[in-house]
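All protein chains of the complex are present and in place, except for one that has been dropped.
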Amino acid sequence: MKMTNNILKQEIMESLPDREARTFVKWRYFKQNLFFSVVRLSALIIVISLGGFLFYIFINGIGAISWDFLTLYPKDSMTKGGIMPAILGTIYLTSGAIIIALPLGVMTAVYLSEYARQGTVVRIIRVGVNCLAGVPSIVFGLFGLALFVVFFQFGSCILSGALTLGFLILPTIIGASEEALKSVPQTFREASLALGVSKWQTIFRIVLPNALPGIMTGSILGIGRAAGETAPIMFTAAAFYTAKLPASIFDEVMALPYHIYVLATAGTHIEQTRPIQYGTALVLVALVLGIDLAAIIIRSYTRKKRRW
Amino acid sequence: MSRKLKETIIKNIFFLFALVSIFILALIVVFLFREGLPIFKVVSIKDFIFGSEWYPTYDPPDFGIWPLIVGSLIVTFFSSLIAIPLGVLSAIYISELAPYWIKEILKPAIELLAALPSVVLGFFGMVVLAPWLQETFDLPTGLNIVNASIILAIMAVPTISSISEDALYSVPLEFKEASYALGATKFETIAGIIVPAALSGISTAIILGMARAIGETMVVLMVAGGSAAIPESIFDSVRPMPASIAAEMGEAPFRSGHYHALFATGIVLLFLTFFFNLIADYISTKFKEVGSATL
Partner (left out) sequence: MVRIVKILILSLMCLTLVGWNTAFAGKTIVIKGSTTVLPIAQAAAETYMKTHPEINISISGGGSGNGIKALVDKSTDIANSSRFIKPKEVELAIKNGVYPVPHRIAVDAIVPIVHPENPVNNLTIEQMNLIYQGKIKNWKDVGGKKMQIVVVSRDTSSGTYEVWQKKILNKAKVTPRAQMQASNGAVVQVVSKNKYAIGYIGLGYLDSSVKGIKVHGINASAQAALSGVYPIARPLFMFTDGWPNGAVADFINFVVSPKGQVIVKKEGYIPLY
């Protein structure tokens, strides 16, 4: 490609009438090279920032990681020991969130795209859902605090936190599921109906299975988001320190993102716990990136396997 | 059970679930208003939004959030200044210039960047960037607008980049081919044809990126500094709205004046993000290029 470009360039230059035309063309190519360098530079900056950031967290955090770190309780006012309760807390909260958001989200998406009469009402609902996907996480935190912790008197616990997180990722799941459902070709539905299959059977046996990869990708990304969020759980579920694992969903938990935040800003030994903060950050980043990487791999795998 | 009956029952079950979801999402807005509006019995809307003193725990309290709003707007502005060029240019790179193998690596890499938890980025800004800024520029503090803008830009770039890239990718091939056929260089094609054609998508990307920056909580909580004053230089600390809410949420007693003020701040924040999202939605539907079938 490059070689033909150069040959082409030579031919073009030779075919030009005079020096003025040649200079003009040279100037155009100069502009192009300048622009392309800037563009390549931007991409490079992004790659370096991402790489540098991850590398920095890795280098500073890897020292703290050990089997003990991942499986023990914190000791000695958090300056030693591990972060196991935080890891488990994050798992509990995220599982709770997805258990709430997934069924609700998928069913809503199915209704909106398969059953509802497409008109202004549905359009308003869709815009509303998209807007809520962009609402700051702190607003969800406020909402969770006011509704679940105080009004329902659940107190600060796994239930409140999971509900808040579930509502946080609900718009994302609805959006992703709708996209997935929309991408199933209409011809599939039409063929099924033409064969006499009822609408609900069409949905369950044809549309949903084909939309499943997209729905799964969306939910996995939602899980990744729920695992990394701090603001919604700050006042609805998270504690600085719990001596034991929660015995029920009405107990507070430690959580990875909150652990980083609280050790770094409100802890009792901020400088001494620095290695633990880095270690926790590394675990959280690894967890979230792992989850999202899984989603991306699943998505490209299913895209290749697609039958349409 | 007759087929028709089964059909209707199932349809109504779906409808019920959908209703619950939408009800919940509407509940959030309703609740915000319910808990936030009472503040306007104590202070007028104009004083609340434009008042420049935020002292909610004093006796008598001052509930002016103008410094908080300015803080939010300033960090959004500066982070966009960094994020928009980086985001759009890298989108151009991915969709037009990059060889296939780079594309396959770069696209997922940027998507992964989007997934980074904000608290880790805030931690990085607080622990690495702030001391560096403080040392290099001999500042009173490294937790300021510059720091917040850089970290917010890191968060906004993936959004801007991937949505712009989608927009650039969907420009019909005929446009490009026609341009080359007329003798334009690649740069002239990109700058003169492709980007203008994808402009609506790129604008959407930019606006959504800015919406993300304005609503981000943990980053600004940890690195913007926290002083509720209108800044005089880019090295001053600010207290954007989400940071203020997060910092004070725990101490405002249920249904006190402070509590209502925080919810009202949440309403203002909600309006701003809704506003951005609605504009993005409007632009993307109104100016949608409908593809080569219309040529």
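A and B are the chain letters, set down in written order, and residue numbers restart from 1 in every chain.
In this text, a residue touches a chain if its C-beta (ideal position, glycine included) is under 8 Å from a C-beta of that chain, and two chains touch if they have at least 3 such contacts.
No experiment lies behind these values; they were computed from the predicted model shown.
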item	value
Touch criterion as defined above, residue of B:N12, B:S44, B:T57 or B:T285 at the omitted chain	B:T57
Touch with the omitted chain, as defined above, among A:S42, A:N60, A:N130 or A:S156	A:S156
Option touching the unshown chain, where B:I24, B:A228 or B:L272 are the choices	B:A228
Option from A:L16, A:V47 or A:I91 whose C-beta touches the chain left out	A:I91
Residue of A:L8, A:V121 or A:I270 touching the missing chain in the full complex	A:I270
Where the missing chain touches subunit B, by residue	53-58, 67, 131, 134, 140-141, 143, 225-229, 236-237, 239, 247-248, 250-254, 256
Where the unshown chain meets subunit A, residue by residue	75, 77-78, 88, 91-92, 95, 149-150, 153, 155-156, 238-247, 251-252, 262, 265-271
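To be clear about the criterion, only the chains that are shown with their structure count from here on.
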item	value
Centre-of-Cα separation between subunit B and subunit A, whole angstrom	15
Subunit A contact footprint on subunit B (complex, rising order)	3, 6-7, 10-11, 13-15, 17-18, 20-22, 24-28, 31-32, 35, 85-86, 89-90, 92-94, 97-98, 106, 108-113, 115-124, 126-128, 154, 157, 161, 185-188, 190-191, 208, 211-212, 214-218, 222, 242, 245-246, 249-250, 254, 262-263, 266, 269-270, 273-274, 276-278, 281
Residues of subunit A touching subunit B in the complex	28-29, 31-32, 35-36, 38-40, 42-43, 45-47, 49-50, 53, 56-57, 103-105, 107-108, 110-112, 114-116, 125, 127-132, 134-143, 145-147, 150, 167, 170-171, 174, 198-200, 221, 224-225, 227-231, 234-235, 257-258, 260-261, 264-265, 274, 277, 281, 284-285, 288-289, 292-293, 296
